[in-house]
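For this view, one protein chain was removed and the others were kept in their places.
As written, the chains take the letters A and B, and residue 1 is the first residue of each chain.
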Amino acid sequence: MKIPLAYNLRNLAVRKTTTMMTALGIALSVAILAASLGLVNGLRTVFTGTAHPLQLLVLRKGANSELGSTVPTDAFAILRAKSGVARDGAGESLASQELVNVANLPSVDNPKGMNVTVRGLSATGIEMRSVRMVAGRWFQTGQREVVVGRAVAKRYPAARIGNRIRFGKGDWEIVGVMDGGQSALNSEIWGNFDQISADYNRQDSSSSVLLRATDPAALDAAKHSIEDDRGLNASAITEKDYYESQTSSGAPLEFLGFFVAIIMAIGSGFATMNTMYAAVTRRAKEIGTLRTLGFSEGSILLSFLTESVLLSALAGILGCLLALPLNLVTTGIGSMTSFSEIAFRFRVGVTALLSGFAFAIVLGALGGVLPARAAARKEILSALREA
Amino acid sequence: MMDVVIQTKKLSKEYVRDENRVTALKNVDFQVPRGDFLALMGPSGSGKSTLLHLIAAMDRPSSGEVLVLGQDLRSLSGRELARWRNAHTGFIFQSFNLIPVLTALENVMLPLKLTDLSTKQQSEHATTALQLVGLEDRLQHFPRQLSGGQEQRVAIARAIVTDPDFILADEPTGNLDAASANDVLMLLAALNQEHGKTVVMVTHDPHAAHFARTIRYLEKGALLSEGEVQQDWVAAAIALPFHSRLVGGSEVPAR
Partner (left out) sequence: MNLDLQLVLKNSLRNRRRSMLTIASMAVSICLIGVLLALSRALFYGGDTTPGQAKRLIVHHKIALTQDLPVAYERTIQKIPGVHAVTRLRWFGGTYRDARDPKNRFAQFAIEPKTLFEVHPEFQISETEKQAFILQKTASVASRPLAEKLGWKLGERITLVGGMSPATLELTLVGIFDAPTDNSSVLYFNWDYLRDSLPTGDAIRDMVQQFYVEAEYKNAIAGIGQQIDDAFADSPYPTRSEPEQAFMLSFVSFLGNLKLFLAAICGAVTFTMLLISTNTLSMSVRERTREVGILKTLGFSSGEILSMVAGEATLIAFAGGLLGCVLAGGLCGGIASAMRSAPGFVSVVRGLGFSLLVAALTLAIALLVGLMSSVVPALHAARTSIVDTLQYNG
């Protein structure tokens, strides 16, 4: 670049107010874009964090969620006996039959009540998940006791240890809080399988069966074996795929975010054009002087285009900084699969930030190209004559 | 034969302004020899600035030729003209035209950006130029921190930093007080006499013209023949304390 960069940088600095205002407009578009990407990324993290790579979820054939599925108890006996199913230290099959339903609790965001997944499972089921107790204790068989996930305890004021919540046929006492790390399980309420089944009059069937395979090959074999077995009338999906499909819950918000970001970008683009046109007008005499000194039209164009891109780059950084604090925000979104709320944390990562920055640069280039061309095309003499 | 630096043949320039066809220059034929200090004088609208701009390749003629250092400027493309300007000319404006956001040194370095010199070399050349005009202690100052006279001297430094073949000045003292104007004019005269630079200066100020070797007059787009002088100008010249030298001779007033 023939014309020194200092020329552009200092001109941006001299018109501080204008530069800041234009930059802020672009920054907001970038922030919204990064936030939308962070939302989707956060959801994906929670869902992929939930799944165990070797676990298989068995549902009724045709069902695409645990909530809409029924698996008879006799099927469980067949499933847990399948070859390829891993065993725990005591020699027990790592197979868990589970009952899934929904409870409605008033939350901080939704005083009218929000759906929370209730899961009835056995000790084996607990063993098959990587959760640990952070407060209180696990529920006892035969008791109307439940344990809530960490996110539930945080977002639902009623869900404290010692409190009672109502679902199914009556009240249940909360005796513990569990932590599943980065996983959707933090948004669930767990109780004893038999106890919960009874409450929903489902003594001879469960919603789903969770199996762990010994290795990836066995996982694949088990999946096919289950699906090919006509008598079972079941379908098997890897836990990984099951949770992955739920990331689409964020789609409406993601779409809204992108929509807003793009529209704001268009508005900011016009504003950038305005700012740059004003700069070109104000510095007409300088342009004429530079041309007189021998700088070509091309170098003038490049210089002003660079200035626009520098401005938007600054805005891009600002926008990324605005979006970063979202990483501290936990919120919830409803999954249509589980019909209940999943808590997750925004995850504005490197991809989101880089995308936002690139977006800003492109915007700066697009907004600056016409004014830069106008600058380059100015006739030397008329430019020198402008006040 | 004297080495001719600038030569024009039947040079004409017309333009259209607000539906009126204006003739700025009409068939101008003249020559500027190497080492001359020429003052172009005339009332406003006489075309003197237009002639200067055509010589400086800042504008294209409507008809006629401009030959500078043997090069027919009409045959050069826009890009080539720009490069040519950078290499061969140094332009001084009436309102200095320094870049406000650049320091004095950076302003003088600007023309060198288009050369192959390294940044260090550019800086050295620019410093030398500024020393020549007596502003070595103002290198890091911004234009707003300089007086009008100092600004114009920076502009002169900028004009000579590429060691151009000739310097073109458009009313260089128009925005200056008498003392600063004097400094600037003496600088130009020194550049011409001690360093052999060819200078073409447009001015309406007879006092400024006094520093030149040759004076030519323009009137309504036509160049008056040598020796021919517009009547009003003689009267004005005589009225001044310093009487202007019309042809030849050189006498730089002592500083």
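Before moving on, here are some points about what is shown:
In the analysis below, contacts are C-beta pairs under 8 Å (C-beta built on N, C-alpha and C of every residue); 3 or more make two chains touch, one makes a residue touch a chain.
All values derive from a computational prediction rather than experimental measurement.
Considering the complete complex, the chain that is not shown touches A. When you scan A:133, A:221, A:266 or A:366 for touch with the missing chain, the hit is A:266. When the omitted chain is restored, the residue from A:93, A:274 or A:327 that touches it is A:274. Among A:8, A:45 or A:101, only A:101 touches the chain that is left out of the view. Residues of chain A that touch the chain left out of the display are 17-18, 21-22, 24-25, 28, 32, 60-64, 67-70, 101-104, 109-110, 112, 114-115, 166-167, 169, 201, 249, 252-253, 256, 260, 263-264, 266-271, 273-275, 277-278, 281-282, 331-334, 336, 339, 341, 387.
FYI, only the chains that are shown with their structure count from here on.
By the touch criterion given at the top, residues 53, 56, 58-59, 78-79, 82-87, 91, 93, 95, 97, 99-102, 106, 110-111, 113-114, 158 of chain B touch chain A in their complex. Residues of chain A touching chain B in their complex: 2-4, 6-7, 10-11, 14, 285-286, 288-298, 380-381, 384.
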